[in-house]
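Here the complex is missing a single protein chain, while all its other protein chains stay put.
For chain A:
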């Protein structure tokens, strides 16, 4: 087995696995962390807002630091500085206006956000047989593959992953997509070049795909369910719940008895909505590939939740409003449910919640029909039939409203004080910006960051001098390396593969997993693993068995040459009679009695000669 990690961002998986003659891609995450380095979308191209106080941190990857100037107190100068900074930040923008600028021809238009795909340039898409997706956070680069390469394989993901993945892509394009692209006619595979921009050290920054690309891409994904054995040629592939979000999966690939587990974003946190982590995926695994682990220990989930509850209650009591910049899925469903109960418990009744995102309605409604993908308590509610998602009750009781934008449709039902959930968590686009502008100058209001993905301070740094109170309470429910090793110790896998960057000192891991070989991998490594599994159980038919001529080797050991047909059906191999006996190979084994052979041969055939090369060939048997 070969493993080839392709993503630089630890939170965005992408691995190429070569297994026998199969080429498999696990996940294709899209790195959107660069968003923080661009100015918020409502500022771009808007002259009216040129005076807005905007300061953007110029950061490492995209621009050089050499002519970084500190901010000035002079307002006019500051504006000029900001302009300069932004241009510097957007160094791919062709400032000359003649379209000639930019290294390697990678020109970024004004206002265009770039994202980073995994390193795809070395991949021959023709030979990729399968793509397996672990959860919707790791699939946003999929349209680049399905719509712009000659990939012809099959893609598998769980039902909720397909649904929520489509929503996330839609949200991304709504927030950061290039309006020019919307009118673009559907592109032909192979025209990858128009999407590739250039950054200093990674030749993969791209502009976003279009809405049309998303549907076409999603149509190509086959939805599966947990515990469903997919029989793909000689592979048996199964998704098991990873406990992280609705439909989040870890995959087990069984390749002729050798088991490879792919462990992605997983969680063992109790009392959250998804179906719990299923350890079956680790049972008898030969190789376990770990990814998307949490790099630091944090406060307990329950503790943070209560802290969030208190912050929200305090803000509301002071007649302030609360803004959660977030993506409308995952742990936010638990936060909404918890907050609603918490506020009622502290006597704050009837405070309206607003979910504002292009995917808010879809996401809230779809999640409620995914009861089968939820923990036991929520399934019990579904059986009653009650809504397994508390937010559906809130929608029915007019306590939670959804809107795709912060516009007149929201205005009708809008009242303060309130709690708003709005995207995008990077604060670079979406309704979150509208609410920051609206509430920014009042210190009674709070903005609570619960997402651990984007650095909160960097996100806020685009908005200077605001009175709104920022509160950082990031929730990260992923497994830490210590939690994983505790689970793995019992399972005794042969090989464990861990991302290098997650481990400060691998010495700490090895003693905890004494029975396993530990390999640390880095992006673009090629890791070779040989698995030493020996035998796999199968069956042979009575018919085949009856035609086998057994030879006794003494000591009750029997031996035979077998010529049969290997069938694989429904993951089960079986051996049946050979269609042709001519293929059968025969062997002579044991001691060889030459004189006896000569005697027998000469009795039957005239004129035969036997050349003897070794002396002591006696008592041999033909098999």
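Everything below uses one rule, namely that a residue touches a chain if its C-beta (ideal position, glycine included) is under 8 Å from a C-beta of that chain, and two chains touch if they have at least 3 such contacts; residues count from 1.
The rule is short, and it goes like this: contacts and distances are computed from a predicted model.
Within the choices "2-oxoisovalerate dehydrogenase subunit alpha", "Integrator complex subunit 11", "Cyclin N-terminal domain-containing protein" or "Ubiquitin-related modifier 1 homolog", the name that UniProt assigns to the complex's undisplayed chain is "Integrator complex subunit 11". Residue in contact with the omitted chain (choice from A:153, A:243, A:330 or A:425): A:153.
For the chain missing from the display, the contacting residue among A:226, A:277, A:324 or A:338 is A:226, taking the whole complex into account.
The chain not displayed touches chain A at residues 20-21, 129, 150, 152-155, 159, 219-222, 224-229, 231-234, 238, 256-258, 361-362, 365-366, 368-372, 379, 382-385, 387-388, 533-543, 545, 548, 550, 556-570, 572-575, 578-592, 617, 620, 622-623.
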